[in-house]
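A single protein chain has been removed from this complex, and every other one stays in its place.
Letters are used for the chains, namely A and B, taken in the order the chains are written, and counting of residues starts over at 1 for each.
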Amino acid sequence: MTFKAWVSAWFLGILVLVALFLPYTSLDPNQFDPSCIGQPQSPGASAWLGTDDFGRSLAVRSLFGARISLFVGFVSVFISSTTGTLVGLMSGYAPRWVDDVVMRCVDLMMAIPSIFLMLTLQVIFKPSMVTIVAVIGFSSWMGTARLVRAQVLSLKSQLFVVAAKARGISSYKILFKHILPHTLPTLVVSSLLGIGSAILSESVLSFLGLGVQPPHASWGNMLENSLNYLRESPFMIIVPGAWITLTVVALNFLGDALRSMFNPKENR
Amino acid sequence: MRTSFLLACFLCVMTLGCKSELPKETLVLHLGAEPSNLNPLLTIDTASSSVTDLIFSSFFRVNSDLALEPELLEKYHISEDGKVYTFYLKKNVTFHDGHPLTAEDVKFTYDKILDPKTNTVRRSNFIIDQHPVRFEVVDTYTLKAYLPKPFSPFLVQCNMGILPKHLLEKEDINKASFNRHPIGSGPFKFLRWESNQYLTLSRFDSFFLEKPKLKEIILKIIPDQNTAQIALENAELDEASMMGKDFYRYKNSPLFNVYRYYGLVYVYMGLNLKHPYLKDLAVRKAIAHAVNKKGIIDGVLKGFGLPADIPSVPALWSYPKQEAITSYGYDPEESKRLLTEAGFLWNKKTGFFEKNGRPFEFTLLTNKGNKDREKAAEVIQQYLKQVGIKMNIQLMEWSALLKVLNEPKDPKSFDAALLGWSVGIEPDSYAIWHSSEYPKGFNFIGYQNPVVDKELVLAREEVNQEKRKVHYQKIYQEISQDMPYLFLFFPETLQGINRRVKGLSKPGPAGMMTRIESIYVTP
Partner (left out) sequence: MVPLLLGITFLSFLLMKATPGDPTQMFTDPTIGAKDLIQLKKNLGLDQPMLVQYLKWLQNVVQGNFGYSFVTGQPVMSMILDRLPATLLLSISSLWLTLIITLPMGLISAYKADGFWDHVITFTSFIGMALPTFWLGLMLMLLFSIGLNWMPSSGFLSPHLLTASFFQKSLDILHHMVLPLITLLIGSLAGLTRYYRFGVLHVLSQDYIKAARARGISEGKILYKHALKNAALPILTLLGLQLPELIGGAFVIEYLFAWPGMGKLGVDAVFARDYPVLMGTLVMSSVLILLGSLLADLAYQWADPRIQS
């Protein structure tokens, strides 16, 4: 793996570990003294990344935000990958007319701009961690479904599948024991990329006020919070934006490296 | 080669039309949203009213002292029993198309409001006790209104932009193209509307009060507050409101002046009086003592606000004497004492009060999109945490929030809500405080106080202002004692106006452009 990919892997790994162990520390990202609310402070000695308009440390909030954003990323991708894979597997393997109907539905959902879908869903269900994850997950499974289906279609006619069918192995077994493993590399790559896109979706939802609720910090709502301080305290908006960018870049580098690993034919 | 072509285009575009200048003899105002339409009967949103106020005239206008000043009216007369209002119109008023404005147009306007086919929500202003107000034309410039019983808010509520009968009588008012191309009798004529960008109005030379000094008014639609402020700084707008934190930075700007004045909106925390804990006055008092209103104003509004204990401001005639108002000051120790007295037990491990083993926990709803309220909620959360009450915040989308609050069921499914009401110059707030307005109505907290009920009705029927003031004093006295709302503050409006704009009125809740025809810009 390349240098970039290693650095990304380390960065993500450390981030995940920190995020997991944060609750066991004594850091509190939401504490502030309401009677003397501070001004946003630039990064400096007392606060490594500065403070927000309530005097809360941006560094601490960013780390807790990482916890939430990563959680949202992983879980929603889990949902979208699982749903997409199931749909893709079944649609690709099923008789032609079933495949057609299912793919039409997928096309249908893909034709609605994701923001409308997410927005409407989030309005129906009051914003909370559960709904955010569900909404993002269920708005983005379609791409995975298509990907998996395409793979199933091409694998369907391969010799080992035909042989398995001839031996009388049940369809379910063929799908899950034989075909699925072949789709895993693609899935892993698309999942990693999906996490990045889920984190970005969360930031848009928070921008609209339908994401993580205050006072909890997520990168998305830290960004939304800092809109009014664009001019005088630009670090308030640069810090969360930078975290999002770095994490998504790391995910993309890693995903990219894995993709080349799985496709040695490609001329990297 | 392709890249160099692009680069050339890019440079070209950038150098041309660089810095935009404010046009001469024209005022450029800011609109925070696209108006829904320009028919004063059909709209109540601020954006639409900002425009229709310039295009239409009504009986009165509100001046800087928050008093009603006759605009279309020469004079008016209220009968002894308060049931007959006679309106005498000025005789020199014409619409923008030259047609004279007469009592026929006025009757037409009010009848249209009462017509159930019109999609207006103002109808209830003209229906008193299930009976509609009857309007009658006496002669060309005189109109009488017959009320089923005396109702003092009528004078303010009947203040509507008057529509031209000759242009609308044969149209379906809900769909008429008039709504996008209105003709009124106000100081400015409608010129054009570029959807979601701006509206342009031009001077109406024959405006009946005086010929406006400005040639044109442009209203630019910029939804984002920050973008609007940037536009003000770039001299793309003549006025924009600004946030507290920016006040000191702009105080000495060479380009614009910043004015501050109280608005007529108050922010409050409404407490569901059917909630098992919140229905207890002692608990509500504890919450009030736990919250430092001044702290919220300083922290969230950067000091630009007035703490509130009643739904009124000193600038209004209905504001009571100070002695009548009960104020629960910031006293966290008293708060804890009240809670202990009310039977709550302090749990040292969690830091919260408990009853029957469950912590004192409730959820505050507020709408997304209003930063000040969201921040106020967070501050309140911290204050309550300090005394041992756990409050969760739930941001909701506006419609969804309204649905929860207005659902006609008892008890309602919310604990507390952080919202705002705007108070008009008419203090009648029957719909908010009268017990009959629950669960269907705006008394969504379930306030039931027979003294207040009685006084509300009496105040509506009394025509004499001095006597009304006495009633409202009693009402405010009760409300401030019972604390059905935790009244928080009246935020100040901070407005930046380009120095070239002259003829402004003194800063006050009515705004600074109450006499738009006297405003002009120096080149």
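Rule of thumb we're sticking to: contacts are C-beta pairs under 8 Å (C-beta built on N, C-alpha and C of every residue); 3 or more make two chains touch, one makes a residue touch a chain.
None of the values given here were measured: they were computed from a predicted structure.
The chain not shown here is touched by just one of B:K211, B:K321, B:K403 or B:K467, and that residue is B:K403.
Touching the chain that is not shown, out of B:V121, B:L255 or B:V451: B:V121 (per the contact rule at the top).
Set against the missing chain, the residues B:D224, B:E341 or B:D410 yield one that touches it, B:D224. Remark: the omitted chain is touched by one listed residue; of B:A67, B:A431 or B:V457 this is B:A431. Although one chain is not drawn, its touching partners on chain B can still be listed: residues 2-3, 10, 13-14, 16-20, 23, 26, 28, 36-37, 39, 42, 44, 116-117, 119-125, 127, 157, 174-175, 179-180, 192, 194-198, 200, 218, 220-224, 227, 230-231, 233-234, 236, 397-400, 402-404, 406, 421, 429-432, 440-442.
Of the residues in chain A, those that touch the hidden partner chain are 104-105, 107-117, 119-121, 123-124, 196, 200, 203-204, 207-208, 223, 227, 230-231, 234, 237, 241, 244-249, 252-253, 256, 266-268.
We adopt the following convention: only the chains that are shown with their structure count from here on.
Residues 31-35, 37, 53-54, 123, 126-127, 208-210, 213-215, 227-230, 232 of chain A touch chain B in their complex. By the touch rule above, chain B contacts chain A in their complex via residues 225-226, 243, 245-246, 249, 292, 295-296, 298-300, 368-369, 371, 374-375, 377-379, 381-383, 386, 393-397, 399-400.
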